[in-house]
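Excluded from the complex is one protein chain; the other protein chains are retained at their positions.
Per-chain numbering from 1; labels A, B and C assigned in written order.
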Amino acid sequence: MSSLAHLLPLTVLLPITAGVLAPALFHRRGLACWWWALAAAILTFATTVTLWRQLQSGSTISYPLGGWPPPYGIELVFDGLAALMLVLCALSVLILLAARRYVEATVPSSRQSLFYALILINLGGMNGFVAAADLFNLFVFMEIFSISAYALVALARGPVAALAALKYLLVGAVSSLLVLLAVALLHAQTGSLNMSDVAGLLAQAEAPGASALALGCLVVGFLVKAAIFPLHFWLPDAHASAPSPVSALLSGLVVKMGIVGLVRTRILFAEAEIVPLLMLDNLLVWLGVIAILAGAVLAMVQRELKLMLAYSTVANMGYIALGIGLATPSAVSGALAHTVYHATIKTGLFLTAGSILLCTGLSRVDDLRGLGQRMPLTSGALVLGLLAATGIPPTAGFVGKWQIALGALQAGQAWVIGVILAGALLTLGWAIRVINSLFFRPPARARVITANEAPVSMLVPSVLLAVLAVSAGLGGAILLGLVEPLALAIVGADHDH
Amino acid sequence: MRNALALLIVIVLAGLMMAGVSQLPPPGSPDGAVHRHVAAHYIDGGTEAGGAPNLVTAVLLNYRALDTYGEVVVIFAALVAVLAVGLSGHSRGPRRQPDELPVSPVVDRIIRLLAPFIALFALFMILEGHVLPGGGFQGGVVLGALLILLSLVLGPRRIRRMLPTPALFWTRAIAPLVFALTAIAGLALAGWLFALPEPAWLRELILVGLELAIGIGAALALVGFYLSLEADHHD
Amino acid sequence: MSPNDVFDALILILLITCALAIARMKDLAAAVILFSVYSFALCLLWVHRGAPDVAMTEAAVGAGITAVLFFYTLARTGRREK
Partner (left out) sequence: MTEGLAHLDYIAVVILFAIGLYVVLTKQNLIKKIIGLNIMETAVFGLIVTSGMVDGGSPPLLGQGLEPPYASPIAHALVLTGIVVALSVTALALVLILRVKAECGSIELDELLEPDE
């Protein structure tokens, strides 16, 4: 084992320790704390890049904590799924970059260091969740990023945010509990907690009912975390009322953890030949189809920009569920690619929406008429992001959807392609409404007329992510190549065409 | 109507759960999978491998130290969360002493009299946690309860002022910080993050240090929860 | 059935009764007190299951601190459920 493997636990320890130190070091010094948080996030990103290069040159990296070999100790792994960690850390850096002005304007100075502490702890929790190879460890990291996420939503002012955070907490706690119940059932059945060990033991287990119950609990728990329709009801309020950098974090990254959980669950049960796995695939296809249509329609009828974006997240999580449910290599790799691409697009969109909210104080699309003249770069970034969200080629949104459509053909379910197209058209519908309002209507509000372009620290992440969103589709082949081994691990090599 | 529907759903779910749970291996048999596999390895390893005669402590602080690190991070995150979203400071109402809970002189006396003994008991639980049942967290909870009791007698403002703010934040962060230091010590002395280095006395020292940190962290977190629920009365 | 089993069964019945009573209770303060009783019964069960560490924690947290936190909340939100 290369000594570089010691870096793997660091992706968890580094941001969390930085977060723990933040309130002690920077009480009432928000700006200094921002620098500290940014430095910690960049360092974590660098660590992830180093690990990533190591992964490219060799095989999967595994780290036994305390030197206890699995299954006796806790193991962390850096595998194909950990590619997501790279994206997580990179986007966190951009979110933090954009957060400074927003936090200065909206969070009281005595609480700014707490805000950054929660963001860093959230990042560490997500990194740990992605790398966890132990069932209970997965639960613990899930709680770390969940608790910090509930609090981050409530950091926004006003009655809507507090209630949204509380709803998010209640639903989140029940879903976490389902995951814990599944862990308990699997442990009672196998006596082990290490995922690959449990997977092997489950394959020979003689209690299909208990396995099926554990599978069901894990799936429902993670479907809630991933906000798959109709278990999405907590998401729109929470994501729309949170402070905008937090919205970007939640909608771009935190919901994706549900997908990570689903993928880990699929791998866990891949060898156990129990019937519900087939039912699960069908369920995911149907839920995905409904989510795509319902999310897009609900986004269309919203008046507030951030609510539109939140419902669009519901629709996009539907695409990902659909891809996983189709269970062919192209569909699953499409779903994984879309996970990464949607994270990029939606982080950019929410950060841009945050700039607009901060500069104008307006949130309704009708009030934002004519903003294109006053804030051309920010509005332009929003338009590019929206175009990418509809999935016009060659934007980032296109690759995943195209792959999922190909997968639908492989799976002999061509009708799904119609749904994918319909979802794209509906998205285009509300996107055009926003674009029309921004660029082709005269201003209706004084605050739009007096608005100035967003500060540089907010413009840079917005524009960068917008450019990435429209151009990243060109590099789609690279990303698909990266996620393919993982897709094969999920659906099993027998599906290979 | 809605309640009846919910009842139906809950009954169906309970039925499914019952069906699944009934297929689990019967509990209590020493030949069950739970006892033969990983747990048997821990028990066979004994105090020597685990570092502590109380195997629960050995699992918490040695074999599965990362989980316990996660646990202290969860409490710390909850404390930061409570401080960040709590009411105090959000809307400054008139500050009042909490006079709705009058403490009778007898109770006052008893609390003051018992306080040193409770503190001693908590300390005992923390320091002996690796040998006997109990441990850092349990002792910390007792210590936290004692501080809450004392605040009834002395007034929350006095408890709040016991530590100046920056020092308070350092102390609150003690559990995750000591864990991180232990992780690094493990890497330096035993080659793996979170490993407990030899010799035995060093191991025991580290275990006691960890338990102390967990205890202090838990106690301060509880006081933090209590103060943010009690602070600034709104009517 | 040994006396031990009878004792266990009684605790289980007590637990379920407490939970049902909590569900029906309109007075939240009483519900919190019942939750303390419930936690305490759970402790006894866990001592019986060979888990003294867990029992101590449940006694301190479930029956103690959680109830205190609930009471402080109730003092500011009112103790009646509508």
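As a convention for this text, contacts are C-beta pairs under 8 Å (C-beta built on N, C-alpha and C of every residue); 3 or more make two chains touch, one makes a residue touch a chain.
Here the structure is a predicted model, which is why all the values come from computation and not from measurement.
The chain not shown here is in contact, across the full complex, with A, B, C.
In the complete assembly, the contact with the undisplayed chain comes from A:Leu180, out of A:Leu138, A:Leu180, A:Leu298 or A:Leu362.
Taking the complete complex into account, A:Ala154 is the one of A:Ala154, A:Leu262 or A:Leu482 that touches the chain left out. Remark: the residues of subunit C touching the chain excluded from display are 1-2, 4-5, 8-9, 12, 15-16, 19-20, 22-23, 28, 31-32, 35, 38-39, 42, 45-46, 49-54, 57-58, 61-62, 65-66, 69-70, 72-74, 76-77, 81-82.
Residues of subunit A in touch with the missing chain: 136, 140, 143, 147, 150-151, 154, 158-159, 162-163, 165-166, 169-170, 173-174, 177, 180-181, 183-185, 187-188, 193.
Counting the whole complex, the residues of subunit B in touch with the unshown chain are 2-3, 6-7, 9-11, 13-14, 17-18, 21-22, 24, 26-30, 34-35, 38-39, 42-43, 46-47, 53-56, 58-60, 64, 67-68, 70-71, 74-75, 77-78, 81-82, 85-87, 90-91, 131-133, 137, 218, 221, 225, 228-229, 234.
Quick note on the criterion: only the chains that are shown with their structure count from here on.
Here B-C and A-B are compared, and the pair linked by more C-beta contacts is A-B. With centres defined as mean CA coordinates, subunit C is found 38 Å away from subunit A.
Centroids built from CA atoms put subunit C at 19 Å from subunit B. The geometric centre of subunit A is 30 Å away from that of subunit B, both derived from CA atoms. Residues of subunit C in contact with at least two other chains: none.
The set of subunit B residues touching two or more other chains is empty. Subunit C meets subunit B in the complex at residues 52-53, 55-57, 60-61, 64-65, 68-69, 72-73, 75-76.
Considering their complex, residues 6, 9, 13, 16-17, 20-21, 23-24, 27, 63-68, 71-74, 76, 108, 110-111, 114-115, 117-118, 121, 124-125, 128, 136-137, 140-141, 143-144, 147-148, 150-151, 154-155, 162, 165, 185, 187-193, 201, 207-210, 212-214, 216 of subunit A touch subunit B.
By the touch rule above, subunit B contacts subunit A in their complex via residues 16-17, 19-25, 27, 32-39, 41-42, 62-67, 70-71, 73-74, 76-78, 80-85, 89-90, 165-166, 169-170, 172-173, 176-177, 180, 183, 186-187, 190-196.
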